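Every protein chain except one is present and positioned as in the full complex.
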Amino acid sequence: MLYFLDIFGTLIFAISGAFKASRRELDILGALVLATATGVGGGIIRDMVLGATPPAAFHDESYLFVCLAGGVTVIFIAPRIARRWNMVMAADALGLGVFSAIGAAKAAAYGLGPMGTIMMAALTAVGGGVIRDVLVCEVPAVIRTDFYATAAILGGATFVALHACGVGQSWLLFATTITATGLRLLAMRFHLRLPKVRRLDESAIPNERD
Amino acid sequence: MLYFLDIFGTLIFAISGAFKASRRELDILGALVLATATGVGGGIIRDMVLGATPPAAFHDESYLFVCLAGGVTVIFIAPRIARRWNMVMAADALGLGVFSAIGAAKAAAYGLGPMGTIMMAALTAVGGGVIRDVLVCEVPAVIRTDFYATAAILGGATFVALHACGVGQSWLLFATTITATGLRLLAMRFHLRLPKVRRLDESAIPNERD
Partner (left out) sequence: MLYFLDIFGTLIFAISGAFKASRRELDILGALVLATATGVGGGIIRDMVLGATPPAAFHDESYLFVCLAGGVTVIFIAPRIARRWNMVMAADALGLGVFSAIGAAKAAAYGLGPMGTIMMAALTAVGGGVIRDVLVCEVPAVIRTDFYATAAILGGATFVALHACGVGQSWLLFATTITATGLRLLAMRFHLRLPKVRRLDESAIPNERD
């Protein structure tokens, strides 16, 4: 069950990632690269950080095939998908929840503490999108006007709290997914955003650190 | 023989990488950093993904010395090299072929499947250039108008196909290098490019995913 949700989340992430290619005049390899980076990038970085190498995405190549499928889909029928964008975004929220649950569980299995576990939940969920944005030279949305990474972070915090209470693995994964996905859907529905940092005048910091 | 080609490819990649510094008003450390990133960056990321740490470039420091040599060469005689740019690009195509062959062989040795092996061939060949482009805030050419990564990918596919047929290691490396280098030279000669992704209107995706 979790495996199918994970594959489904990878597909949706790949599709939403490949869309950037149609906004930035990339070529078809660009679309496939962004699809793959967004689909499996977060999990690959997480596994590299944890030392779980080669990363899971290379053990079971279904993930890579699903990324290519997502990219090819966008190359051929992008306009048709765009017309159902709200459905893509709802599915994306589910992917976000599943990815944070898997990230948190893997981090805990590798002995990370509460902070590390929460960070790995967020990294799994948003890492792929951050790589995609860096590749097309955009400041990642998650650090500009976010309620995306925040949902993953609160999902990870739920995992840590319930884990400390001795809740079993399936319930942990379920509760983390529900929390992160639910918060993301609420944020989309009510246009929630984190507050901005107060802007500082250029002259306030005479010589910024290199 | 492969070792010397590898060193030679690293030198050429380092030289072509350092040239970016003279286009972007960087300082001499910038030139050395871009030379090193382009020369050994792809192999280092590949080894980090595979878990072959510390990466090969640190086991035999000749690679790092060759990168510095490439950077210093560009700092001192960039205009003289620029006049022979076609020769640099031809040598670069050879480096591309050698790097994909080595990348594919290492991935196969670490047990990766066909897709993973092809990805590692491409990552070894273009990873350094992508790091270089990200460092100077440019969208990597390989995702914009490529027939560079594509040559490495087809080289990697050749490796996988012949490997499945039971071809021996030396022939595998030879065939992969010839395929990737040959395709790259053909692409340069005939100005081959991958097709672009159809551009989507801004209004097509009302609220893009974060």
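Labels for the chains are A and B, by order of writing; each one numbers its residues from 1.
Here is the rule we use: contacts are C-beta pairs under 8 Å (C-beta built on N, C-alpha and C of every residue); 3 or more make two chains touch, one makes a residue touch a chain.
The shown structure was predicted, so the numbers you read here are calculated from the model rather than taken from an experiment.
Asks: Using the definition of touch stated at the top, determine which of A:1, A:139 or A:164 touches the missing chain.
Replies: Residue touching the chain left out of view: A:139.
Asks: By the contact definition given up top, give the residues of chain B that touch the hidden chain.
Replies: These residues of chain B touch the chain that is not shown: 16, 19, 21-31, 33-34, 36, 44, 48, 51, 53-55, 58, 61, 64-65, 74-75, 78-79, 82, 85, 88-89, 92, 129, 134-137, 141-142, 145-149, 188.
Asks: Residues of chain A in contact with the chain that isn't shown?
Replies: Touching the missing chain: residues 48-51, 110-116, 119, 130, 134, 137-140, 142-146, 149-150, 153, 193-200, 202, 204-210.
Just so we're on the same page, only the chains that are shown with their structure count from here on.
Asks: Which integer distance in Å separates the CA centroid of chain A from that of chain B?
Replies: Each chain reduced to its C-alpha mean, chain A and chain B end up 27 Å apart.
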